[in-house]
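Only one protein chain is missing from this complex, and each of the others stays in its spot.
On to chain A.
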Amino acid sequence: MQANLQQLMDKGALWKGGAWKNSEPNGERNAFGEGSAADFVSTGQPLLDQALGGGWRARRVHELQCEYVFGGELSLLAPAIAEAAKAARPVFWLSPPAIPYAPGIAGMLQQAKVASSQQAQHIVLTPANEADALWAAETILHSGQVGVLLLWADSLSATAVRRLHLAAAETDAWVFVLTGIQNEEARSYATRLRILLLPDKAHAITAHAPRGQVQWQLLKRHGGWPIRLPRQPLPRWPSERA
């Protein structure tokens, strides 16, 4: 049993809650064995990166529960999308809530200094129902031809998440599931992030609070207990003019 446990810990599937906080993220990654710097991509938010132990981990399924869509959730994924473009691997948008706007994406990539000669492929899929969407997600992951997979879904069954998890483990991709607020029933996500938007009371005085505020709740994370992060200004898609 002990050997089995050790095996799981080596894989990074199991970890000690206390050990995480005492050490540097770098040292911790080595302790997990397979983890390397290439496995992680930043969220673009230092606070969140720290809480996640370096950022989003490849080969895992991360859940983002958004109270409202367009609440800054994609900004957290922009570095991953840029990373996929650098590696010339396609980004799949599975049933997105609106049209991913090509000039906006290209603007972000140019700002992230991804050379234009590199191949950024963005493929949008609008399946008719969720069963098709899940089939597509699995097919895409099994093919291995994917850099980032973004899946919008209302709520996924435990089996569906499990299947995604297994399929994701075979790839080098970052897999994100974007849903509404879910109950805390167990699911095999590596990370469960809840994004809450806080009503902006100082709405009238624009100069005072130029941005909205957001609170990130990590319901589940790799290498740590659930945590509620302090309020942050709402992040934006990094394609704006300076």
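Here is the rule we use: a residue touches a chain if its C-beta (ideal position, glycine included) is under 8 Å from a C-beta of that chain, and two chains touch if they have at least 3 such contacts; residues count from 1.
We adopt the following convention: contacts and distances are computed from a predicted model.
Only one chain is not pictured, and the protein name UniProt records for it, out of "ABC transporter ATP-binding protein", "Cytochrome B6", "D-inositol 3-phosphate glycosyltransferase" or "UmuC domain-containing protein", is "UmuC domain-containing protein". Of A:64, A:80 or A:108, it is A:108 that touches the chain left out of the display.
The missing chain, though absent from the display, is touched by one residue of A:3, A:128 or A:186; that residue is A:128. Within the entire complex, the positions of chain A that touch the omitted partner chain are 68, 70-75, 85, 87-88, 90, 96-110, 116, 119-128, 132, 135-136, 139-140, 142-145, 170-172, 197-200, 203-204, 206, 210-214, 234-237, 239-241.
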